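Every protein chain but one is kept in place in this view of the complex.
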Amino acid sequence: MFSLSNMLIPAILFFALGFLAQLIRSDLKFPPDLAKALSIYLLVGIGLHGGIELAKIDAAGALSAVAAALGLGFGLPVIAYALLIWVVRLDRLNAAAISAHYGSVSAGTFVTAIAFLDSLKVPHESYPVIMLAIMESPAIIIGLVLANLARKGQGNGHEKRVSRELVHDAFTNGSVVLLLGSMLIGAIAQPAGLGKIMPFYDMMFMGVLSLFLLDMGMEAARRIGDFRKVGPSLLVFGIMMPMIGAAVGLATGHWLLGFGAGGTLLVAVLAASASYIAVPPAMRLAVPEASPALFLTLSLGVTFPFNVIVGIPLYFWAARWLAGPV
Amino acid sequence: MFSLSNMLIPAILFFALGFLAQLIRSDLKFPPDLAKALSIYLLVGIGLHGGIELAKIDAAGALSAVAAALGLGFGLPVIAYALLIWVVRLDRLNAAAISAHYGSVSAGTFVTAIAFLDSLKVPHESYPVIMLAIMESPAIIIGLVLANLARKGQGNGHEKRVSRELVHDAFTNGSVVLLLGSMLIGAIAQPAGLGKIMPFYDMMFMGVLSLFLLDMGMEAARRIGDFRKVGPSLLVFGIMMPMIGAAVGLATGHWLLGFGAGGTLLVAVLAASASYIAVPPAMRLAVPEASPALFLTLSLGVTFPFNVIVGIPLYFWAARWLAGPV
Amino acid sequence: MFSLSNMLIPAILFFALGFLAQLIRSDLKFPPDLAKALSIYLLVGIGLHGGIELAKIDAAGALSAVAAALGLGFGLPVIAYALLIWVVRLDRLNAAAISAHYGSVSAGTFVTAIAFLDSLKVPHESYPVIMLAIMESPAIIIGLVLANLARKGQGNGHEKRVSRELVHDAFTNGSVVLLLGSMLIGAIAQPAGLGKIMPFYDMMFMGVLSLFLLDMGMEAARRIGDFRKVGPSLLVFGIMMPMIGAAVGLATGHWLLGFGAGGTLLVAVLAASASYIAVPPAMRLAVPEASPALFLTLSLGVTFPFNVIVGIPLYFWAARWLAGPV
Amino acid sequence: MKPVKRIEIVIEEIELENVIRELDRIGVVGYTIVPHAGGRGERGVRYESLQGLGNVLMTIACDERQATRVIDAIRPILKRYGGICLVSDAMWVIHDS
Amino acid sequence: MKPVKRIEIVIEEIELENVIRELDRIGVVGYTIVPHAGGRGERGVRYESLQGLGNVLMTIACDERQATRVIDAIRPILKRYGGICLVSDAMWVIHDS
Partner (left out) sequence: MKPVKRIEIVIEEIELENVIRELDRIGVVGYTIVPHAGGRGERGVRYESLQGLGNVLMTIACDERQATRVIDAIRPILKRYGGICLVSDAMWVIHDS
């Protein structure tokens, strides 16, 4: 079942190609607007698919998925924070900013996991898509709370207004709006009309993902220069934290939500992945004292490649082991 | 036949999503170049489809459609101008600029109407596509003439050159060139080659439209801030004028051109819609004294959403009533 | 067999439309990032297709194709240089820069040739795709060598470092990385995953090409203003050199590589086409004394349109004559 | 022509909204924004990306009195989030003179 | 280095062609254009959009005599279509000196 060939799915190969192109200092350039366009497309596509599936299923299942997502979104940053403070011995503000990234999710990793399942023809539950949409916000808020706690004693009045704005931003950021909005559209639009637009999202999806990952590979490799700044103990955190997250996610998916191997993998990936699109600007605003070189390098340069290349197959192996032989 | 479900076509829902995202001040951003790319795609797609259909039909029908388009393009701005001067009591230069917008057309609204017909599985004639291509230009020229008339007595020598350039621009603006050019290509290209490119324009069309309308919804909502500047009587004009235009269009489509319900709806939409891409820059150059806050807010912020959400189903109801039971 | 209808393939018609739009000074604008996006898509698409085909074929054939590509890449610039120096009597630095363009290739022309073969339902070998990927680099290096030879006696120390960088760039430029990388992915990725991404590259390919050529048509027409600077003898070179290249390519394809009419046409097109994306910036860096008005106008404004409109059918006629009746 | 202060500010894209709010508070109506900027400073390299962590370049022409107020309002933002602010002299070609 | 006037113009994208025509008439060869600019002034907010109603930023380095002619040519355009023009002093690092 598990051979190298599982990793030869095109999405991952394109990620590797982008990584390599950057390593050999190719002049290959990806227009930033193209990356934005591809990410809009992917989020809408995920949302529509999720919405169509969700329209078919029961509300009770959806509710427990929502509850699990909230639990993960609020709980994981606390675990990350504790590790960063007590084990890595990082200062509190950087710890708060980094924690928020690990409580949130990476849609790119999520979709790569779906591509992985597709390539093995393993089915999966549709609830994890709701969880994806929901997990962005709580982590941002917890990050904010941790940062405000950390600042106690340093006294600063201006923070209140920023905090209020950030809570607003946490719930209205572009990814959340696109995911939830398209999910709703997928659930309520009339089927004939949906039938007309879905080819655009079905047939191109994996191809668009491959181009997106090509760019993300370049982006990840660009971060390698900052490894020095990050230091060895944080780099280890960038690999251990996704594994801890994945363990929590596997338990949640298997025991709490009762998913099969496919769905359990997706929950593990949600818990293991760290945001590198929505959370960085939020933390930049919320905790300007924290260094983007740390949180971006960890989420984009360490955890993202680790999950895409090693994590997904590893978590799936565990999910399969939990789910037992089919 | 007419239930809420008619409005639940994805194109309209995405428009609403964009509108909402802007209202709740989401940080969702659409790269301007992406909007330009989608609009190029849509215009070429409309043109190719139209051209393929037109290659099959008789020249006489095409000629009367062209004549009707010219009539609407020259006539509607005059109606709009009269209303603006005598009823709304607007100054002549702003009235001239706004009139030009209402004589021209909105390809976005036109394609949304096609999506609407598709979702009801109602067929439509192909002539309206030629009318779409033709109606951009006359309105710009009439706007220019009205503005020059308005300026009589104010004396200004520099205008002549600008006018000459604008007549050139009216016939060579990007939308016109793309529509007419692709229509010609659709009509004359050899079928085997067309067969290779049409999947790109067929299967993605409604999906691309949904993304385009997502952005247009945001753009429309951005205009709400200027409602104050526009004032109540102009806002009413922004809703009445499309209905007057639609009435003229319905009459033209049904009686003059003898179209069925589908084709009649499309002519009504051409007459009812106001340009918000090609005409604004033309009027900005031609009538710099006129306020973009007025003409853009009316065409993009009032008439466009009205047509997409209320107008299309309403005009179709009327078209059906005229066409009689099938 | 050869009628005007062969030229009515949509790709060529869109090129003509773009050319015309620019000639009539339409305000049609193509966002530069869209052109970059389309070119990334096309290169990846060509690469994947090539890779899938190459996985099926024997290494011996691939090796002789590689050898032929290297031969053409190193040989053609020398022919071009000799012509420019002795016949056109151009200065050595401009001659070096221009020669490099003609030794390299134009992926846009290559794909137009594939569209041409498709429209005639003529099959072709898959080796030419490797040749496309390989021919970018040698020409750049030869251009550099010729320029350095030309500078002998003028003395300039700074050149060494630039040369070293340029050799690096020649092998890592974006087009080369995308082509070789996707070819490798196409060859090694597991089939199930490839099956998921290929619809994106299959069904849209010719449609995307049509939009790309629309922009390239505008770009080519923009160069017409510089025809004066180029002068008549260089303009003639811009038409003769592709024919000489095509002759060499036809011979290589037919006799050396033993290809059929389709494959022979593609080799001819590789030899006949001049680079207008990867080589211009390389020559700008390597030979800043050379005038971009000369090399860009020749490759983009003369040779590219000539090949697309006249050259491809002409070379195919010759390829067919060589290959004999099927 | 009238002598004015030309204020040139480079800040992170995500800070732009805050700066405009400050300008509104002070009553500065006019400014020009150039997006897609990158750069390097004490806080490392910045470039346009999916995250919106690139820079924007803002130019404000105003009289000396307003300039002082703009600078005072901008300074804490620069302190907190980084960026630069340069002030120089220029002549404003007024439309009607 | 040679002292020059640095003219900085912000105009609507659609006006660019007209301004370049004026520069050609005057004989100014060199200029730099930054597209995609936005801004706010007496005529409200402008931003890049489908309509091409965003701004461009144009910088011209020239001697004082040419500067006067550029300003005279630009002024009616600014009056009619809006925008700003700032003039300041700079030293031009000439290539060959």
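The first chain written gets the first letter, and so on, giving A, B, C, D and E; residue counts start at 1 in each chain.
Keep this in mind: a contact is a pair of C-beta atoms (placed from the backbone, for glycine too) under 8 Å apart; a residue touches a chain by one contact, two chains touch by 3 or more.
Please read all numbers here as calculations on a predicted model, not as lab measurements.
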Touch assignment to the omitted chain, from D:Ile60, D:Ile74 or D:Val93, lands on D:Ile74
Where D:Lys2, D:Arg25 or D:Arg40 are the choices, the one touching the absent chain is D:Arg40
Residues of chain D touching the missing chain are 8, 10, 34, 36-42, 55, 57, 71, 74-75, 78-79, 82, 84-88
Touch rule applied to chain E and the missing chain gives residues 1, 4, 6, 29-36, 59, 61, 88-93, 95-96
For chain C, residues touching the missing partner are 32, 35-36, 39, 158, 219, 226, 276-277, 280-281, 284-285, 288, 291-293, 296
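To be clear about the criterion, only the chains that are shown with their structure count from here on.
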Hop count on the shortest chain-contact route linking chain B and chain E comes to 1
In terms of mean CA position, the chain most removed from chain C is D
Of A-D and D-E, the pair with more C-beta contacts is D-E
For the copies chain A and chain B, the interface residues, called same if over half of the numbers are used by both and different if under half, are different
Per the C-alpha centroid definition, the whole-Å distance linking chain A and chain E comes out as 45
Residues in chain A with touches to at least two other chains are numbered 33, 36-37, 203-204
Shared-interface residues of chain D (touching two or more other chains) are 36, 52
